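Missing here is one protein chain; the remaining ones are kept as they sit in the complex.
Read from first to last, the chains carry the letters A, B and C; within each, the first residue is number 1.
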C-alpha cells in the first residue's frame, strides 16, 4: 500500500508531518495529488485546540492538484486533469445543498442540514496538507483550472477569496454603495476586493498593519483607517458625512470589530459578518437602535462547490484581480511545521504561505 | 381658534387629556378628524418614561379618520374622505424614502436618513389620540378606506398588522417553511397571521396566556407552545425533528425570546426581529455557530406610507383576515386615562382598545 | 430476468402497453416499484408527436412508489420506503444544479447546462407509466412520503403542483397583490392555489369550463372570468379599477393567453409563464409599452429534486391544500391506453387520471 506524507493534528499545540497510507477513492470520490496548498487562520485555531478536530486527522482545506484516480461512479473528468476543490465540499444532494445552502450541507443527518456541515476537509475528513487528498462527492466539487493559470494564481479560490467575496455578496453591495471592511488580513483584503468588484464607490478599510493597509489600497480601498491612530467609528462617520455605511463587513471575529461594524451602519444597512468568533457577542442597544433601525446582520461561511470555484477562477483569468501578492512565503510540505510556526506567530509580514508537496 | 381634546404626555407616569388648539395644515399636510384610534405598547413605554418624548406632545400613532382640511399643495384627495395613515409617515422624498427604506426617513438631515425617522406621530410630532391630527406629507400617507370596511376593521393596519406582517415578510417566508413566532401579543398574533398568509406550513406560536394561544390557533398557528409548561427551544426542536425552523420571529423585545429564536433556527435560517428592546442583547456563541451558520438577523420597523396601507386594507377587504377579535375593549377619548390604566396593567385580558373621540 | 409492463411511445399517435425487462439500478440510481402515477398534458404532446422522444421510450414523469432496490452508492434510504420523485430529477452536481437552476441541469454537457435538461423521465430516460422505474441520482431525488398521506394526496406533487406553484413563486407574489391566472387546467388551478398561499388578495381566474371555474373558486380565486362571455382583458381592467394586475400567470401556452396576460399587467408587473408553447410568440408593441414599462416576463419549468418535493408534501400534510378533487378518473395500468384516449380528448370532465400498476 502506497504511503504519503501528511500534516496531522496530534494534540493542542502539535501539528506534525507523518506518514499515512494513500487513501483509496470510494465510488463518489476522487483522489487528488496535491500540487500546492496553504495554511489558513482556521488551521491555527485547530493547532491551538480552540477548534476541536479528531486526533490523527490530516489538516488543510485549500487544495490545488491533479486528479490521480476517480471513483467508480464519477463521470465527466479524466485522470491527469488539473483541478481545485473548495474548502467547503457540498454533496449536492442533501436538502441544504438542494436548497442552495451548500455550506450547511448535512448529508448524514435525517433532515439534511448541519451547521457548517459542508466544511469537511481537515475538519471531519482528512484534509489536503498532504501529498494526496480524497475529494468527496467529486462531481460536485472538482473544478478544472483554466489553461494558463498557475497554482498560486488559483490558490486563494478554495477559501480566502470565496469567503472574502461572500462578505461583499451577502451584503448585497450595489453600485454606489459605501462600504467599510474591518480587518485586512487575507479574508478582509478579499472582501475589499469583492466590494470593489461589485461596484461600491466608497470603500473604507480598517487595519493597523501598514503593509496590509497598503495592499488594501491596491485591491480597491478608497480610504484606509488605522484603528490605533483614530477611533474607527468616529472616522468612518466623519468620512461619510454622518450618514454611515450601507454595508459593513466584519473580517476578524471579535467583539470590537463586530460592534464597530454595527455602529457605523446607516439605518437599514447590513452588517456582513465573516469572522469566526470565539466568545459570545454583545449587541449594544443604542447601536442597534433598540431594534427599530431596519438593520440586518448576516453571517456567511465560505461558499464551495465546483460552480463557485469556476466563477472565482474566471475572476482571476479575466485579470480582474491578482491575489499572488498575498503569497508572501513558500515552503515545501516537508517543512510545514516551520510554516505553522511562522504563520501562527504572524512573523515576517506573513499573509499566506504556499505549501508544495 | 378652535380647540380640541388630546392625550398629552406630561411626565413619566402621566398621560392626561388636555385641551389644545386644533392645528392648521401646512402646504403638504392634511388635517384629519380622528374617528377611531388605539393605544400601542409603545405608548406605554412613553407613559413610563422609558421612551423619551417632549413634554406636552400628543401621543398615539394609529389613526382612522376623515379628511377635514387639505394643505394648499395637496392634490388627489377631497375633504370628507375616510382615510387611515400609517404609524410611520414617510416623506416620500428623502434619500431613505426614495431608496424604499421609508421607516428610516430623515428628511430633515443632510443625508436623508434617520434611525426610525419615519415614526413621527406621537414621537416627533403631535399624534392622534386627539380629536384632530395633522398628517405630514399627506400625499404619501393618506390611504382611502375601501367602501364597506368599518373603523375597527382597519384599526390594526397603521401599526399592529403592518409590523406583524413585516416580521413574516422580512423573514422572506416561502411556501413550505417552518416558522416559530415568539410571543402572541397583538404584533405576534399578526406575525402568525402573516406567516400563514405567505405560505408557511408549520407555524409554532410561543406564549403562555391561554386566550392568546387560542387566538393564535385561529389566526394560523399549527402548534402552540406554552413556555411556562415546556422549554420552548426543546419543544420546537422536537416538533421539527431536530431540524429547527426556517424563520423565527421575535415579537416581544427581550433577551429570552431573542435568544430562543436564535437557538431554534436551522443553519441558514433567518431571525426576524420585531421587538423594541430595552437593554443590550447577547448572541450566544453556540447558538450562532461561532458565525459559521449562515444565520441572518433582520430587524424591521413598521412599514408605512399609503401604498402599504392600501395593501393591508386589501387583506381585510378580501376576507383573508379579520382582526376585529383583537379589539377587546372600547373607550371614548374622554376616558382615555382609564384606558391607559387598563392597558398598562394588561388587565381583563386586554389585547387592543378602540378609542373613539 | 424479470419483466414488467410499461407504456411505451411507438410512433406519433401510438403509446401502447408493452413488456420490458425490469431495469437494474446503476450505482447512483434507485429502482422504484410504481404504486400510482398519472398522465400529463405533456404526454399528449408526446403521443401526438409534437414533442419528439425516442421510439420505445417508456413515458410518464409523475411517480409515487416504493423503493425496490438501491444503487450501490446510494445512502440514507432503505428498501420498502414509500417515496415520490419529481418530474424533474436534477443531478445535484452539474453547474446548473449547483447554481440552484435544477431544471436546466446538464450533467452530460461540458459546461453543465442544458435547456430543460432536468426533465429526464419519459423524455430522455424511461419514465414511470410502468411497473418499475429507475430514479437517477437517487439521493437528490427520492422524497419520503410523510406518514398518513396516501398516494392520491401526493400524486400532484411531482409535476402539476410544483409547476403551478412555481408560477406564483416566479411571479414573486407578495401579500396584497392582485393576480390573474390564465387557464384553469390542472396547472392553472395549482397556480391559483399557489397565488392564494403566497398572500395574493385579489385572484382572478380565467377559463370557460364551468367545472374548472368552480374548482378555481374553491382553491382560492376571488373572481372568475369566462373568456367566452366577456373580453378577459377588459374585464380584468374593470375589476382592478384600470390599474391592472401585479402578476399575470399564463398556464396554457398560446399566443392568446400570453398576450392577454401582458395586456392586463400594470407597469412594473410580472408575466409568469408556465405554458409549453408550440409556435413563435408575438409581443405587441403597445402591450409592452415599447419596452418602457418595466415589465418582466419570466418562464419556469417545473422545479424538482427531493427538497422541493418535501416542501410540497408539507403543504398537503398541513391541510393547506387538498388536490384530490383533481383526480377525476382512475385506471389500472393495464387499461392505460383507454386512459390516454379519454385524456387526449378531454372527455367526461377529466382533469387528472390516477394510474395504478
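Following the convention adopted for this analysis, contacts are C-beta pairs under 8 Å (C-beta built on N, C-alpha and C of every residue); 3 or more make two chains touch, one makes a residue touch a chain.
Please read all numbers here as calculations on a predicted model, not as lab measurements.
In the full assembly, the chain not pictured is in contact with A, B, C, by the touch criterion defined above. Within the set B:51, B:93 or B:227, the residue that contacts the chain not displayed is B:93.
The chain that is not drawn here is touched, among residues C:21, C:115 or C:349, by C:115. Interface residues of chain B with the unshown chain, by the touch rule above, are 26-28, 72-73, 75-76, 90-93, 95, 97-100, 102, 107-108, 112, 137, 139-140, 305-308, 310. Contact residues of chain C toward the unshown chain are 96, 99, 101, 103-104, 106, 109-111, 113-117, 119, 241-244, 253, 266-268, 273-285, 288-301.
Hidden from this view is one chain, which touches chain A at 165, 169, 174-176, 194, 197-199, 201-202, 222, 310-312, 314-315, 317-318, 320.
In this section, only the chains that are shown with their structure count from here on.
Look at the contact of chain A with chain C and you find the same residues on each copy: over half of the numbers used there are shared.
Computed centre separation for the pair chain A/chain C is 40 angstrom, with centres defined by C-alpha atoms.
In chain C, the residues that reach two or more other chains under the touch definition are 310.
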